[in-house]
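Only one protein chain is missing; all other protein chains are in place.
Should a chain be cited, it is by its letter among A and B, assigned in written order, with residues numbered from 1 in that chain.
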Amino acid sequence: MPFDVVVIGGGVNALTAASYLAKAGRKVTIVCPTDQIGGLCSRHEFYPGFTSPGILYDTSMFRSWVVDELGLKDHGLTYAKSTKTLAFGKDQHIILSEHIDETAEEIAKVSSSDAKNYKEMKAFYGKISGPIIQFLNTIPADIVDPQSSDLWSLFKRGFQLRKLGKKDMLEVLRLAPMAVYDWLDEWFENDGLKAALALLAVTESYSGPWSPGTNANLLIQQVSRGSSVKGDGLALVSALEKAAKSFGAHFETKAKVSAIQPGKGVDLEDNSFIEAKTIVAACGPKNVFLEMMDARHLSNTFEQRVTKFRTRGLCSQLLLAVNKAPSLVGNGEANRILIAEDLDSIERAFDPIKYDEVTSHPCLEIYLPSQEHNDLAPTGQAVISVLIHYTPYSLKGGWTGEAREKLCDNVIETLDNKIPGIKQSIVGKELLTPQDIQERYDLSGGQLCEGEHALDQLLVRPTPECSQYKTPFDGLYLCSGGSFPGGGLTGAPGALAVKMVLRK
Amino acid sequence: MIKFVSKPKTSSYDAVIVGGGHNGLVCAAYLAKAGKKVLVVEKRPLVGGAAVSEQIAPGFIFSTFSYVVSLFRPHIIRQLNLVKHGLQIIPMETTYNPIPGDKGLVRWADAGRTRHEIARFSQKDASLYSEFGLAMGRLSRFTKNIIDTTAPQPASLNPKELFKLLKMGKIFKNFDGNMRYLNVKLMTMSAIDFLQEWFESEPLLPSMAGSGIIGTFMGIRSPGTAYVLLHHYMGEIDGAYRAWGFSIGGTGQISLACAKSALSFGAEIITDAAVDHIDIKNGRARGIVLENGDDIKAGTVISCLDPNRTFLKMVGEHELSENFITQIKRYKNRGSSGKVNLALSRLPNFRDGRPGQHHLKGDITIAPTIDYVERAYDEAKYGEYSKRPFLNIVIPSLSDPSVAPPGKHVLSAFVQYAPYNIKEGADKWPDKREAFGNAVIDTIEEYCPDIRSCIIHKQIISPWDIEKMTGLTEGNIFQGELSLEQLAFLRPVAEWSRYRTPISKLWMCGSGTHPGGGLMGAPGELAAKTMLTEGGV
Partner (left out) sequence: MPIKSPFHQRTSQFCQSMNWKDWAGYYAVVSYDTNHEQEYFAYRHAAGLMDVTPLFKYEVTGPDSLHLLSRIMAKDINKVKQGQVTYCCWCDDDGKILDDGTVSCLSQDHYRVTSAEPVFHWFHQNARSLKVTIEDITSRFGILALQGPLSREILTHAAGGDIASLGFFKLIDSTIDNRRVTITRTGYTGDLGYEIWCENNDALVVYDAVMESGKNYQLIPAGLAALDVARIEAGFIMNGVDYFSANHCVINSRKSTPFELNLGWSVNLNRDSFIGQQALKKEKKEGSLWQFVGLEYDWDAYEKIFANFDLPPQTPAQAWRTAVPVYNKNGKQIGRATSGAWSPILKKNLALASIKTGNFTMGDTLHIEVTAEYERQLCPVTVCKPMFFNPDRKRD
């Protein structure tokens, strides 16, 4: 029985795309390679009785217009009142949230001038956010082979930017290629604050805070952050799944695609065939073109470009099963923790991966899911997800048992320093290196954004032929984080790709 | 030789140029050629700024700081008759990457020979090398357009500016898709990431990438370093075979030729004359005051100094808005490099088994692996000089025997990284200088075990010394980091990228303005031409 569209993948972008397509009246099936829907926010038991919430959790950049258009609120999606992040610096901590005044008050405890500047910086982002948000929520112009519509769209973007006024326009052009180090240095004095703001912006690409271009990522994050979904990534996936089903999308789990036949359908590993004229791939571009397609169908130029798309993983996940929930400073309201002393310590954590080594002082991004999801761990116990920045994809000497143990020890030590007693409470753990992440989630290089967020890879993502979700093959579209505007739980690639699909 | 005096002939000029760097001299020459009464005021006894040659040991002439001619604009040579005034540039033919215990890699002017050399390390790279050169040559047309005109102003609504943007857009449009894509990548990527899309082998990769980081406080993995690679391919569109060369008699000869040209057009140059401050009244520059108290009136004052020095020292914060001061203060100077100049009793032995000395005549790059260069940067980030630095060595006496006594040689090593702000504090550089010099010589010794026995005299220059000697803030040889946010319409700061300043009748013409540093002469020329067309002088 043929479908109109088959969506490959099971993550947020796949679900978003499928929902939109089904809503538009297409007969859609999702083929999800694993038994759990959710992609990078899918569950798996990593220790008896303890379940991982997946790797990604931050939903603050999930587009509100997608929520509205798909009516996700009717499917159980609610927003959290406030999402607090506990940022540990050296001998200090700050609690950050999306509430500017509240955060400024927190910052004032470590620096009053930074508190003032924080408000100013937020005001500045607010002022310039218009054209940037618009840019991030539109099908990107093809700047490599521009048609007149692309030129018009570029002109419009330029005009919107110009409308900010000469001074702000020039400031946007100045700040985008900067290193976050320099930018934050211009605003703030407190090391812990700078590190907390920088950490999430630099870890999406092969870069540290000293790397030029990282400020563009900070800018994008700062202007697109809003409220988080209550229950984070898992709750978002469940709302999307319900929405997709309500529109009539069909689900096929544990279905691994072995080959794509553009315009015809997909072959599954169990030798079955799903017929569909349109294929929307919510998996990484390298997976699509280098693994699921016959090399002979790719032109040399295209194949080279896909091969050169940079997908170097730089982050590992350590899942901890603990027998008692960690006690945190600040009333335990925060369910995410950042540990990075200062910008240099992030840079120093980045340095070794260039030589395929790993730092002994990692920076950590911690998520405590059990507060929202009490089914992940037995009562009174908890799951902690720790993202370790940075770790190389291939470690010199290999990711041996010894190397993994050493990394875990370093992480747990760092953790125990900030959250005393956590070490004793650990009953089980699982470490996923970039190689493991690649293996488990089918992510090329274990790159969590399905492609580094470097400037060139944001402007033309992933290749000129595919920068507008179309591909050189009729009926095949891309909609993963490997497409504009990039990785993370934004729903934007999924939603924008569908616009392109429906345009045809 | 020309003798300079330290007293001006009169006390009033159309234009007074503060600082006798090569850009100041070029600017002076163009203004004088247009009939203006021009005075150049230089604090040191010799002109040239960072482009000077000095006899440090008897018979040995060192190009103290700037050591090769990179992209000196050919039309300036033509328009200012610089050859008549003694300029002679001989191209550097080879690039040599020594490897201890190996023949290393030499890239020659001869394509076939270069291919054979590269093939020792990678067949693939060898067969791609010339194609890469072609693609770069094509793209450099775009760059040439940028460096030979004043910076385009994207925020401007002036039709002239929009037309300029359109023209650049047209060049971009005329590229095919592949070239456009390459251009996007080139403008944003790191040198190594970009090169790794083409090549796979060391030492080819680090040696090529090295040219992307010279003078910057960035590593070969830092995004934004790729576009500098283009500069190496610009020679062809300038009508020359090679972009890089030595100036006969040392780099200072370029400055001297510019000075003579300026004098021939009627400009005046005084040396040993330090400027105390620029005289400003009611937001308008009126002239300069020398340290000896002399007052010189000028219709226009032009600063060839870096932006930091110009505004914070020569103008003074009280004359400027807070916003402008903030912008100038955050303008990054960050000196990152030093120099070690050696007078040698004989040519050191590179132990590479290569016959003759032909392969040593060009530049010798110490960058054996990608990691080597990147580690050098890592050390610098945290305020230490690289223990094993990236070196760009030249032995100009092999091409120009006039700079050393017969049979003897001068070796000049450009050292990266040597951060100005070492963690002990910049003013502790004098205590570290000797150790720094030793690290450089130790590095050279790994390739030429006999280097120490050849040394007659050495001159070690840290970025702190560069600042002390030339006045360049933080010893930055480009008058400010060449990072994307400090280029073109953002150099030195937004809205003041057209050589004008917030002070009326005060202009800039140094490397701190578009198109930036390097021995190009372009900022000086473009500043002069802008002033002449816009009634600045």
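In the analysis below, a contact is a pair of C-beta atoms (placed from the backbone, for glycine too) under 8 Å apart; a residue touches a chain by one contact, two chains touch by 3 or more.
As the structure is a prediction and not an experimental result, all values here were calculated from the model.
Enquirer: Which residue, A:H297, A:R404 or A:K423, contacts the hidden chain when the whole complex is considered?
Expert: If we include the chain that is not displayed, A:H297 is the one touching it.
Enquirer: Can you say which of B:A57, B:A126, B:A404 or B:L484 touches the chain missing from this structure?
Expert: Considering the complete complex, B:A126 is the one touching the chain left out.
Enquirer: Identify the residue among B:P58, B:G112, B:G293 or B:G535 that touches the chain left out of the display.
Expert: Here the residue in touch with the unshown chain is B:G112.
Enquirer: Sort through A:S64, A:Q134 or A:T307 and give me the one touching the missing partner chain.
Expert: In the complete complex, the chain left out is touched by residue A:T307.
Enquirer: Kindly note down the residues of subunit B that lie in touch with the hidden chain.
Expert: 110-113, 115-116, 119, 123-128, 130-131, 134, 137-138, 176
Enquirer: Touching residues of subunit A against the unshown chain: what are they?
Expert: 290, 295-297, 299-304, 307
Going forward, only the chains that are shown with their structure count from here on.
Enquirer: When the C-alpha atoms of subunit A and subunit B are each averaged to a single point, how far apart are the two points in Å?
Expert: Averaging C-alpha atoms per chain gives centres 41 Å apart.
Enquirer: Tell me, which parts of subunit B touch subunit A in their complex?
Expert: Against subunit A, the touching part of subunit B is residues 154-156, 177-178, 180-181, 184-185, 187-189, 193, 197, 218, 221-224, 330, 332, 371, 374-375, 378, 381-382, 483-485, 489-490, 494-495.
Enquirer: Which of the residues in subunit A come into contact with subunit B in the complex?
Expert: 143-145, 158, 162, 166-167, 169-171, 173-178, 182, 186, 206-207, 210-213, 301, 305, 308, 310, 344, 347-348, 351, 354-355, 454-456, 459-460, 464
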